[in-house]
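One protein chain is absent from this view; the other protein chains keep their places.
Here is subunit A:
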């Protein structure tokens, strides 16, 4: 049964392979080591631009149903707070005359930063995806806001999928609040994938296959080139179990 099990050593091996491929594909995965410990995790950040419909901002004020407007609603609340606290005199000493600046138009879109971490869970013997999303100011999004950043059509089918066990937890290595896709179902959906690979004598990277299933749930793309690269490479047979 070792074929279906992912021990920590195998996890690290899979991660190394992903890192090598990511390097070739410039996909942005890096290995973060936690200071003062041997543990580490795969990390990637991604940016996404979300368009804000200013009309619906007003309509949907306070509603948690509508995504992008909700995000901007928070921001506008902050701005209001800022106005209260920031007297105008503050700009008096600044000469902002600058002919060399390109005037940026008012932003109709909001950029969100997504941060993804892949950790190994000893309890579940499986990889776990931690993630968080924040605005360019560094304000983390609530789970509702994260959901709402997903396209509505996609959202519906995700909510019906068995994977939507997202909860908030402290990052085990960083101690900061993250969202996490709970690993309790991981083995269920990995088993057929691994079984099929074994039957066809295909090399399989457990972490990569897993990521291609869970990643899209939270907006994380896994380029197809990872697997097209994987198959012809004979060297990757080392991922096969002993």
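What to note about this one:
Here is the rule we use: contacts are C-beta pairs under 8 Å (C-beta built on N, C-alpha and C of every residue); 3 or more make two chains touch, one makes a residue touch a chain; residues count from 1.
Criterion: contacts and distances are computed from a predicted model.
Between the names "DNA replication complex GINS protein PSF1", "Cytochrome c domain-containing protein", "Ubiquitin-like modifier-activating enzyme ATG7" or "Vacuolar fusion protein MON1 homolog", the one given in UniProt for the chain missing from this structure view is "Ubiquitin-like modifier-activating enzyme ATG7".
Remark: the omitted chain is touched by one listed residue; of A:26, A:123 or A:200 this is A:26. Residue in contact with the omitted chain (choice from A:4, A:134 or A:189): A:134.
For subunit A, the residues touching the chain absent from view are 23-27, 30, 45, 47, 49-51, 75, 77-79, 81-82, 85-87, 90-91, 93-109, 111, 113, 115, 132, 134-140, 142-143, 162, 164-165, 167-169, 174, 176-177, 182, 221, 223-225.
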